[in-house]
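Note that this complex is displayed minus one protein chain, with the remaining chains in position.
Moving on to subunit A:
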Amino acid sequence: MTPRIEIDAVTKYFGDRLVLDGVSLSVAAHEVVCLIGASGSGKSTLLRCINRLVEFDHGAIRLDGVPIDDKRFGATGLQRRIGIVFQSYNLFPHMRVIDNVTLAPRKVHGVPRAEAEDRARQLLGLFGMGDHATSYPEQLSGGQQQRVAIVRSLVSKPDVLLLDEVTAALDPELIGEVLQIIRGLKDEGMTMVIVTHEMGFARDCADRVCFLEGGRILEQGPPRTLLSRPENPRTRRFLQRIIDAGRL
């Protein structure tokens, strides 16, 4: 069966610096893959290559077997099928919640306003944000903003969701509500690639964990194996630091 996402020997330079060194990774439909590793290991860059926020230099990435730069996706097809949620939410501060959520359906996918708002309100309600449709982002807590950002990325019914350290900017007491939502999405069968520092979450929620260092996937496997009995000494060292910091 064709994997949903197939990353094939992707290389990326920022100037002279090699940030991705021939990374290959396949993600099946309905699979949840967590990318872990120190900052600068290339995990966020890899994530951003998948929806072409970052253009890679060599290799290929395919969505359901079709290269992501294929004409078949048109100008916006890839973005409709792959949603992304960012660490700092990146909501548009000058727009109300409902306008943030309906911007892409209305302006990019040509959905009439009434229809887009109906679907947005329904989704916002599902994520406990139904009362905040007319609020502005800065009137919301970090956790609420991140929930809106998740709704915004889901509103066009993507097949894949990319999550880029979505809890890293949150106060500790707000992390739980966001992780709960992600678990819910997993239960509904969403295919997700997740960059995270929450090892506990990776252990509970991921089908597979990949450890990146120096732009390469050094080790991957089921979370219980990789997080408790890593084979690679560097993975062991990284996890030891996490344990020392009290994060696992």
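Rule of thumb we're sticking to: a contact is a pair of C-beta atoms (placed from the backbone, for glycine too) under 8 Å apart; a residue touches a chain by one contact, two chains touch by 3 or more; residues count from 1.
By definition in this document, contacts and distances are computed from a predicted model.
Chemist: Just to verify: the chain that's not displayed, which of "Amino acid ABC transporter permease", "Cytochrome c-type protein", "Phenol hydroxylase P2 protein" or "histidine kinase" does UniProt list as its protein name?
Modeler: Its UniProt record gives the name "Amino acid ABC transporter permease".
Chemist: Among A:33, A:63, A:84 or A:206, single out the residue that touches the unshown chain.
Modeler: A:84
Chemist: Pick from A:30, A:58, A:107 or A:237: which residue touches the chain that isn't shown?
Modeler: Only one of A:30, A:58, A:107 or A:237 touches the chain omitted from view, namely A:107.
Chemist: Which parts of subunit A are in contact with the chain that was left out?
Modeler: Residues of subunit A in contact with the hidden chain: 48, 51, 53, 75-76, 78-80, 83-84, 86, 88, 90-94, 103-104, 107-109, 138, 152-153.
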